[in-house]
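In this view, the complex is presented without one of its protein chains, the others remaining in place.
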Amino acid sequence: MSWSDLNSTLPELALAVTALILLILEVVKEPPRAQFAWTALGGIALALVLEFALPIEGQFYNGMIALDHFSRFLNVIFMITAAGAVLIAVPYLRKSLEERGEYYALLLFATIGMMFMAKAHDLTILFLGLELLSIPLYILVGFYRHRVRSNEASLKYLLLGAFSTGFFLFGIALLYGSTGATHYDAIRQAIVSDGQLSPAMTLAGFGLLLVGFAFKVALVPFHMYAPDVYEGAPTAITAFLSTGPKVAGFAAFLKVIITSFAVTTQHWWGIVWVLAALTMTVGNVTAIRQDNLKRMLAFSSVAHAGYLAVAVLVGTYDSAFGMMFYLAVYAVTTLGAFGVVALIEGEEETSLEIDGYRGLARRSPFLAAIFTLAMVSLAGFPPTAGFLGKYFVFSAAVDTGNTWNIWLVVIAILNSLISVYYYLRPVVAMYMQEPADETPLPMSRVAVPVFLVLVLIVLGFGIFPMMLVKSGVAAAGSLF
Amino acid sequence: MVVPLYHILAFAGLLFTIGVVGVLFRRNAIIVFMSVEIMLNAVNLAFVAFSRYHGNVNGQVFVFFIMTLAAAEVAVGLAIIVSLFRNLRTSDISEIRLMKH
Amino acid sequence: MAETLYLITLFPLLGFLINGLAGRWLSEKQSGYIASLAVLGSFLVSAQLLLAFLALPAEERLLTQTLFSWIPVGDLNIQVGYRFDPLSAVMALVVSGVGLLIHIYSIGYMQGDPGVRRYFSFLNLFTFMMLNLVLADNLVLMFLGWEGVGLCSYLLIGFWFEDEAKARAGMKAFIVNRIGDAGFIVALILLYHQFGTLSISEIAQAAPGAQIGRGFFTATTLLMFLGAVGKSAQIPLYVWLPDAMAGPTPVSALIHAATMVTAGVYLIARNSVLFSLAPATMSIVAVIGIITAFFAATIAITQNDIKKVLAYSTISQLGYMFTAVGVGAFSAGIFHLMTHAFFKGLLFLGAGSVIHGLKGEQDLRSMGGLKEQLPTTHWTMLVGVMAIAGIPGLSGFFSKDEILWAAFSRHEGFSWLWLAGIVTAGITAFYMFRLFFRTFYGKAAWQEAGYQPHESPSVMTIPLVLLAFLSILGGYVGIPAALGGVNQFHHFLEPVLAVYPGVGAAAVQHPSQGLELLLMGVSTVVVLGGIYYAYRVYVQQPTLADDLAQRMGLLHRLSFNKYFVDEAYHLLIVRPFQALAEGLWKWFDIQVVDGAVNGSGHAIARISGAIRRIQSGLIQHYASIILLGVIFILIYLYID
Partner (left out) sequence: MTTILFYLFSALLLGAALFVVLNRNPIYSVVGLVFAFMNLAAMYFLLEAYFIGVLQVLVYAGAIMVLFLFVVMLLNVQPDRPHPGLIHPDRWWFGIMALIFVSLFLLLIGQGVRALLTSPAEDAAGMGSVADVGEALFTSFLLPFEIASLLLTVALIGTVFLAKKKV
């Protein structure tokens, strides 16, 4: 180990130290405990500065991790997501008097896990990063210890997560067995030079690895847990749950596929094709029937996983860029949408049904406008960034000229058009229907920055996308 | 010792499947959890066999990490089961389903 | 001159923002005035630009203004800008002009409604989107407008969606339209893939000389036409329009008669170069247009809801427009689009005035004899029905006969289009006068229901009068050569429309005058016959109507029930879709867990039960689905 190794993980180290400080504060501090959130934000800011202050590229810790524009792009998304989750949590936790240091500490640990997933250049790190992301989430989903729904969601998430981890690990075992390596480059080397024990074993390993990813990003049929877990988790956690793991899962998935398995595409593309088509269709069609906003957004996020799977399937430079753009926009938009849901939610998990949104425009014009913007962007209307994300991903698929890809895009477009229906339902309720009670909704100022970032990204990058496009292109470039 | 690699893999596969069957069949969350542990152990067996076959210690190191994970997961999982038991007085997962449809 | 172009869309956008953000501090009246002023601004700018145009020679009549470059990355460069040429000039004037009158009318009509500010802000937003659609010089911007108007339409209908049934109808409208829009987007992707640009003019320049197979153009234009079919309510995607009548009447007038629904016709005219390269598509457009025209007209005969009659009449008239563009007479299609905006806007507003006077009653059977009570509405409506029926001298006559003549003179076995058109014209005359007579003449059925009808305030009747004048005079910009005119309208649009080989445009210039006059005579006779028959049935001998209904038996029932198309759709499309949604939903549902299936030994019940019970919050079921996924992956890999 050398200093440069240590430097390469400084942002993670900063977050870990902050998390430990939070744990100490939890013991020392008496309520009110507003400082927790600020400490966590300070840690994230420090990590962000370190991320940029150390202009290092290359592989570290004996090739375990790789730093490049790709990992930096994603780390920034992760840190923004984490900061947003912290800000949303402040007013949310205050409602239930559960403001605790563990909450923020676990959030930071999960963020470290995501960052390692994006940096990973070895299946060992990928696996540990995935678990470091998952285990804090199991706990956070069950954070409301006295609510049965929260307990139940946590148990389901943990048992099914562990179940799918079993397949994931068996996949790694088979890959290791067949290629004798866990390093991304070494695996590709073994496949290309045919140094495998058995090509069938490599493929089986890849197939099982895919199960782990598919579970994490909630592709059908591995998505069954998602709606239940999203519904049962505290809404502030749902916001994090529907963005962080999905972005991290897709990023790691894309990186593994492009660095190690690109040459075997012809053996497995059909699987991803079917999963993508199924995911978007099931996600959208089911979302139409949901009246609970959390469940509706859960199925919506399933559907978005389907669109993103298109980018993974295509696997070209363009599609990788499209995915970077899509992920950045998706993360901020979904986080903001759940943030609004979290703020509107009443004390005992009330106001989660669509009827609770009637006339919201009158009770809180700001939240209604933000929510509308988020819905419009998720639905993919121009000129929002959500439209551009879809456009980049789908046009990359069409540009391959492959008939199957084009059909998949047609399915995706039909789906995203149908999805407009359920995205507009809350909008109609908010603007077109009379509120049940007219009292203005109290609005916490703490969460405002989250929504401003949402506006900035959704509209700003929707109309003037160049900045995001440039960093996305650079990020995608590091993979090839 | 002359054991074909394929046989060990077959044992690992069978053990893994027994774990899967346990997850699918049992209604007690604790037993389901134990079945997941069986699955992880099947993976470990495969790793050790491959490590032996390749003459490469990496596989065994990986097993070490899987054990770490197992310990962490079991601790958290049992804590969740305990906290659920406090609220519901059961660990039977067929009775733990408020959320559906 | 071009610098003012953006003002056309800016005004309504400002109106939307003011009403939307500051609405709560405005009085009802102020809100209406602001909205109307915004549209007035657009109208004045468009009119000023048009006047400037007329002074220029034909080939210089083009203004473009690039607002900014969107996504300038690599080879993809989308210029967001507007294009003002004769075609978009006509459209912008129609949208802002008719829109202005409808805005003013709404001030009176919506008085006292609690949602009036919201209403005006969305009406402005709609105008903004519609103007974007017609002014766009780029298909992406056009698509933005296209989706935007659909969105506003949905929101404005949703305004009245208080009950579940109407909400479901809204969902139907929505999904039907999505099918069409999917076609549009796929066409965009194909075009971009082929030409590397989505600028309308660049594509139009590149397309004719490009080394591309016919099949490509047929495919893209068919996909675009699919979008047009959805938006313009043609067979088979028309079912949503009658349902959309749930919205307030001025909305029906503006969106579902005068502007939005004609966007499909505009789309084809705008891309006339592409369509001219795809004769197969053109034939399909013409055929679908004429079938829709006839079919919808026959439904309109028996409808009793005054707005439904007008809705089917709109579908039918849109069919005429598609017939026109389908035979290559693009300018005739746009001409009819314009005159239709005048008289159909008038008819809807008149109907609104009647409904207003009867406190919301829409059933023709509860009307009758309203001539005395609603004098202004009566005579303006008379102008409207005469114009749509095609009485010589009114606007509808000129535009409809140009279409019929274009259809007739297209010698490719398409004369039957003309015949169908003539028959439809007779039916149109009949059902429009049926509506007119049943409303204003005959037995005053409203007396029994206890209504106190009253004429509308002048803020509502003045737009009626203005539209009535337009319905009369609007046709005189396009007097055909056969009647001694020069068809200025056609010459004005000529530079921006493609010339479709065959007859179409050419026939308008070199007509065999005698024949054209003869055809006009025939259509006039047919129309007068239709009117006379309506007069006999509904004024002279009111009992005849029921006799007729009985004698026509099956036909009447078919027409009355709209050929059971709604039911068929419900059965074939909506139900399966709902069933799918419901199925997936139930799939997770717990209810049937241990009940029905346990005891039964039937294998089928067991399978369906297993599927239904995969449902359900039970971890095992979720895990088993995961395992199924794993098995799928392994099977795929094994087979591969």
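Chains: A, B and C, in written order; residue numbering restarts at 1 for each.
One rule holds for everything that comes next: a contact is a pair of C-beta atoms (placed from the backbone, for glycine too) under 8 Å apart; a residue touches a chain by one contact, two chains touch by 3 or more.
The model shown is predicted, which means the values in this text are computed figures rather than measured ones.
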Contact set of the excluded chain (shown chains only): A, B, C
Residue in contact with the excluded chain [from C:L62, C:A219 or C:L634]: C:L634
Residue touching the undisplayed chain, where the options are A:G58, A:P199, A:G346 or A:P449: A:P199
For chain C, residues in touch with the removed chain: 597-598, 606, 609-610, 613, 620-621, 624, 627-628, 630-631, 634-635, 637-638
Absent-chain interface as seen on chain A, which is shown: 1, 5, 9, 16, 23, 60-62, 64-65, 100, 102, 105-106, 109, 112, 116, 124-125, 128-129, 131-132, 135-136, 138-139, 142, 145, 174, 197-201, 203-204
Chain B residues touching the omitted chain (full complex): 1-6, 8-11, 13-22, 24-28, 30-31, 33-35, 37-38, 41, 44-45, 48-49, 51-58, 60-61, 63-65, 67-76, 78-83, 85-86, 91-92
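Assume only the chains that are shown with their structure count from here on.
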Most remote chain, CA-based centroid, reference being chain C: B
Chain B and chain C, separation of their C-alpha mean positions in angstrom: 61
Gap in Å, rounded to a whole number, between the CA centres of chain B and chain A: 26
CA centroid of chain A to CA centroid of chain C, Å: 41
Where chain C touches two or more other chains, by residue: 585, 588, 617, 619, 623
Junction residues of chain A, two or more chains touched: 155, 159, 163, 227-228
Residue numbers on chain C that touch chain B, as the complex places them: 585-586, 588-590, 615-620, 623-624, 627
Complex contact set, residues of chain A against chain B: 124, 127-128, 131, 135, 138-139, 142, 145-149, 151-155, 158-159, 162-163, 165-166, 169-170, 172-174, 176-177, 180-182, 227-228, 231-232
Chain C-touching residues of chain B, taken from the complex the two chains share: 20, 23-25, 27, 32, 93-94, 97-101
